[in-house]
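The complex appears here without one of its protein chains, the remainder shown in place.
Moving on to subunit A:
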Amino acid sequence: MTRLVEVRTQILKQNDVVARELRKQFAEQRRFVVSMVSSPGSGKTQLLQQTLQLLGERYRVAAVVGDLATENDAARLASSGAMVKQITTGTLCHLEAEMVREAIKPWDDIPLDFLFIENVGNLVCPASYDLGENCRLVLFSVTEGEDKPRKYPTIFNTADATVITKMDLAEAVEFDDPAARASIERVRPGMEVLHVSAKTNEGMPAWIHWLESHLPASIP
């Protein structure tokens, strides 16, 4: 004979607890924390490198970057002059809240305006893990196809805004922006969409302005 013990516990309870603590900590520190997810090769690092450079002129910025192997991305980002930390996840396909907490510990007492978390290039696994961020951005490049959001609805649905990257290639690949927006609208109605090219600077001022408008100090 068996009997049922009702429990109702989140399977990722541990991660959720840490994420909640991080979010509280970020609020106290008055940091705006942005995480970025995308498939590999969508231009996260390039965009982040430019972003750190542009924001770095006026703000205190730092970035944590997750990668399966190599520290190349951190080296690229560090060239912007910002503080950068690499999390090498080995075989793990996503970042978890505890990994972020460990990585940013050395910065706990340093004032920061922006903290960026670049997740491992993957549009599936990161969807399940809250990292305590204030805002989750999902990136996809014009070369990936307009229907990407409908292929990965869960990650798009958990995100707060979409950034379409590599706009300099839009014409060459005949990127259909209304189709891309329609695809986003199906999986996350009303989501904000930004367009950038880190290469030609197209859309970068608007992107930087968007980030600034989310700083705790600019929110009344």
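Brief remarks follow.
In this section, contacts are C-beta pairs under 8 Å (C-beta built on N, C-alpha and C of every residue); 3 or more make two chains touch, one makes a residue touch a chain; residues count from 1.
In this section, contacts and distances are computed from a predicted model.
Name of the non-displayed chain as stated in its UniProt record, restricted to "(2Fe-2S)-binding protein", "Hydrogenase maturation factor HypA", "Cytochrome c-type biogenesis protein CcmE" or "SSS family solute:Na+ symporter": "Hydrogenase maturation factor HypA".
Set against the missing chain, the residues A:44, A:94, A:136 or A:195 yield one that touches it, A:94. Against the chain not shown here, subunit A presents residues 1-15, 92-94, 96, 124-125, 127-128, 149-151, 153-155, 157-158, 185-190.
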